[in-house]
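Working notes, structure below.
Every protein chain but one is kept in place in this view of the complex.
A, B and C label the chains in the order they appear, each numbered from 1.
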Amino acid sequence: MQHADGFTAILMAAFATLILAFLWRARRGRVAYVRPIPGIASLEEAVGRATELGRPVIFVMGGSDIRDIQTHAALSVLSHVARLAARLRTPFLTLVKVANVFPFAEEVLREAYKAEGLLDQFSADQQVRFLSQDSIVYAMSAGRTIEETRAGCAIFYGTFDFTSLLMAEPGAQMGIIQIAGDPGLAQIPFFVCTCDYTIIGEEYFAAGAYLSRDPTMRGTLVSQDLIKVLLAGLVLLGTVCAQFAHPWAQAVVEFFMRYKR
Amino acid sequence: MTHWLVIWIGAFVTLITFSYLVKDNPVYRFVQHAALGVTVGIALVVAWYHVLKPLWWTPVLEAFEGTRAPAAGLWLLALAPGGMWYFQLSRKWFWISTLVSGLFIGTAAGLAFKGMILLILPQVAASIKVVNPWAHADGPGGQALLASLNGLVFTVGLLTTLLYFFFSVRTDNRLLRPPMRVGRVMIMVALGAMFGSTVMTRMAYLLDRLQFLYGTWLAPLFSG
Amino acid sequence: MLSWLGRLGRVDRRWLYLGTVAVLLVPFIVTVPMPPGRASKATRGLYDAVESCPPEKVVLIDSSWDMGSQAENYAQLECVVRHLCDRGVKFVVTSIGVTPLAPSFAEQVITPIAERAGYVYGRDWVNMGYVQAGGGAGVIINGMCKDFHAVRPTDAYGRRVEELPLLGRVRSIDDIHAVYCITYSPTPEWISFVQGQYGTPVAFGCMTIMGPSYFPYLDSGQLCGMLVGNRGAAEYEELVGHPAKGTQLIMAASFGNCMIILAAVLGNLGAWARRRRERRPA
Partner (left out) sequence: MRRAVIRLVTFVGGLFFLLEFLLPERAPDWAGGFDNPLTPHLTDVTNFVIIVGTMAFLLGPINLVRSHVSTILRRRKGLLDSAAFLVFLVLGVAAAIQHFEQEASLLYDVLFYGVLFAFGASSMAMLSFYLVSAAYRAFRMSSLDAGVMMLAATVVLLGQVPVGDWITYSLPEWLHLKTWAQWVMDVPNNAVQRAVLIGACGGAFAAGLRHWLGLGAREL
């Protein structure tokens, strides 16, 4: 298929329309519904447990740039966890890998403490640390920080690379509660076996959108959901038709199979 | 046959790299920077010899020498957008470089729509599985039953995973909770497959190096 | 026993590293026989694609790997090139967009095999070198399908297309029987722009780690075959009847994988033992 046929063009137009329609809605301030994912409850539980133990909460950020949406999702989760920690008077520490994320992380934390009326308790140099741009050094320093501060819980939220295991290992060995979230699948297996709960793939963005109430983040998520429904609907239609020998049903299946050479 | 000097230096560099496992040390850092320098150097030369020289420099040169149609000389104009990249080095004129990077972002996006739709439609078609054993061409035999069973597991796995990653509908009711659990278990099985594969790849890296150290460097020394 | 297991978890890392090396060296020193196996569907698919190449067409190999992934990609290129040479199939090698070091690596693998098989450079095989673009590999693949010579006017040594007889008959995707892309994680753009647009079979050679994410394309027929890691290479080597690096490394991987499983089991037992001891009143 060197050029789009009718069906392909319609499908592409439908995708674009859905995305732009929800963007337009969001611009007008309409906030779409996004369900809370189970991972959020586990974040709250982890902070609660650290409070009981009287030990600090450590939030480890990933390697994405401030221009990436992954970072914005992580920042909204950071804001939520920081507020929770502030409210419970639990020491809170954020580790940052990318230089241009640093000022934003600091700002998010300050806002969180301000919202809880505890701005006087916030100390930027103590609570936000830029460790290193280098993956291996960052992962090792993050692991060491978790060990040295005798953390009560560690939260890894961001895009992580092959060093994920290095940073999650010390906490797992100490037996503290660890929660991890990564928008890709590649590093999730390592987090599954070293953490108590993992936020997988798209759940990562859903958590960010749910917590931030940001209309555009939510709108995008919902429009992507509808694209999924559209495609899943096509699969379902085809699957149902494939079970019958009726010529109409077979014609539908034939229609789809044209795209599978 | 590889020169002995190359093998010995290779073995030395390998051992130095592994020394990082014991302790970070200056020799390791030296080798690290040397390797980076060589990479950058070679990449520079390759970019010129493999890409710019044949595609751009030679046609322009030949157009001016008259051995090629003069229209090829127009490629000289590519220097204008190509030069824009270097405004990235200046804080003040940085925005000029966004003109050319914007062009590339646009190109990538335009192609991405096409690439994605060409990729996804066959995937949709291939997801249509026959679950009904009587609907198979050769009737409900043993093979057909097996295929139907696999088709059923596949379809359930696909739909429950999609449901798991569906966020705009309330799912905390009794009807949707069990399929979501199935979805998470399915995802865990797939993650297990990825996990096993990751372990194998990482092992392969080490085995390959050991093969070099033993097979290419040490073993020939002893066998004469 | 319990205390012994509990103590295992606190062994210094470096001892573990040394133990790893000691265990993993065994398969290189002692030869372990490979059990007779059956090639998987994925490996078989690539083999059949090469077997069915008509004499007037060529196979396009995109060899885009360097030291970062040579542990598995090396064997994957070697076995397929050997098969191509055995069958007398001509081939063109390119390196698109991943790493500028790729052409040298490809050459290192191909040249000895081609020389032994009596392949003449330029007539039977060509290395077209590296090409990159700003917006990713898709744009190059897309353009190259239409007009091969325009996008690649010289080979890796600066020789012109006109001086290389093989390229006289490779003008567009129509002259290519199949594409085989070997790198850490081949881009699905090969599937979209080559198989999707023209129906030309595409096969991948990827690291084991990427295998699971490419199996859906195999199931849908978008990929005609795939070599997954050294396992795929070993299976291919068996089909060709010439065991080489893939076979050797997959044998050794038996030790590696068993060691990881053993380590995880012992680690879990140790943790369990420690928990039990802690629970016991002091």
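Descriptive notes on the structure:
Convention: a contact is a pair of C-beta atoms (placed from the backbone, for glycine too) under 8 Å apart; a residue touches a chain by one contact, two chains touch by 3 or more.
As the structure is a prediction and not an experimental result, all values here were calculated from the model.
Of the listed positions A:31, A:53 or A:69, the one in contact with the omitted chain in the full complex is A:69. Listed residues B:41, B:141, B:178 or B:220: the one in touch with the omitted chain is B:41. Touch with the hidden chain on the side of chain C covers residues 8-9, 13, 16-17, 20, 32, 34-35, 37, 40-41, 66-68, 70-71, 101, 104, 108, 131-135, 139-140, 142-144, 146-147, 150-151, 157-158, 208, 211-213, 215-216, 219, 229, 231, 250-251, 253-261, 263-264, 266-268, 271. As for the chain not pictured, it touches chain A at residues 2-4, 9, 12, 15-16, 19-20, 23, 67-69, 72, 162, 165-166, 168-169, 172-173, 185, 189-190, 192-194, 196-198, 201-202, 216, 220, 223-228, 231-232. Residue-level contact of chain B with the missing chain is found at 2-3, 5-14, 17-18, 20-21, 26, 29-49, 51-52, 55-56, 75, 78-79, 81-83, 85-86, 88-89, 95, 98-100, 102-114, 116, 119-120, 123-124, 126-127, 150, 153-159, 161-162, 165, 184-197, 199-200, 202-203, 205-206, 208-209, 212.
Keep this in mind: only the chains that are shown with their structure count from here on.
Traced through touching neighbours, the fewest hops from chain A to chain B number 1.
Of all chains shown, B has the CA centroid lying nearest to the centroid of every protein CA atom. Judged by contacting C-beta pairs, the busier of the interfaces A-C and B-C is B-C.
Seen from the Cα centre of chain C, the chain whose own Cα centre is farthest off is A. As a whole-number value, the distance joining the C-alpha centres of chain A and chain B reads 22 Å.
A separation of 12 Å divides the Cα centre of chain B from that of chain C. Taken residue by residue, chain A touches two or more other chains at 1, 185-186, 260-261, whereas all remaining positions touch fewer.
In chain C, 196-197, 209, 213, 220-222 are the positions where the chain touches two or more neighbouring chains simultaneously.
Of all the residues in chain A, the ones that touch chain C in their complex are 1-2, 173, 185-186, 260-261. Against chain C, in their complex, chain B makes its touches with residues 21-22, 39, 42-43, 46-47, 49-51, 53-55, 58, 101, 103-105, 107-108, 111-112, 114-116, 118-119, 122-123, 125-126, 190, 193-194, 197-211, 214-215.
On chain C, the positions that touch chain B within their shared complex are 13-14, 17, 20-21, 24-25, 28-29, 70-72, 74, 100-101, 103, 129-132, 134-136, 138-139, 142, 151-154, 156, 158, 188-189, 191-193, 196-197, 207-213, 216-217, 219-222, 228-231, 245, 248-249, 252-253, 256-257, 260.
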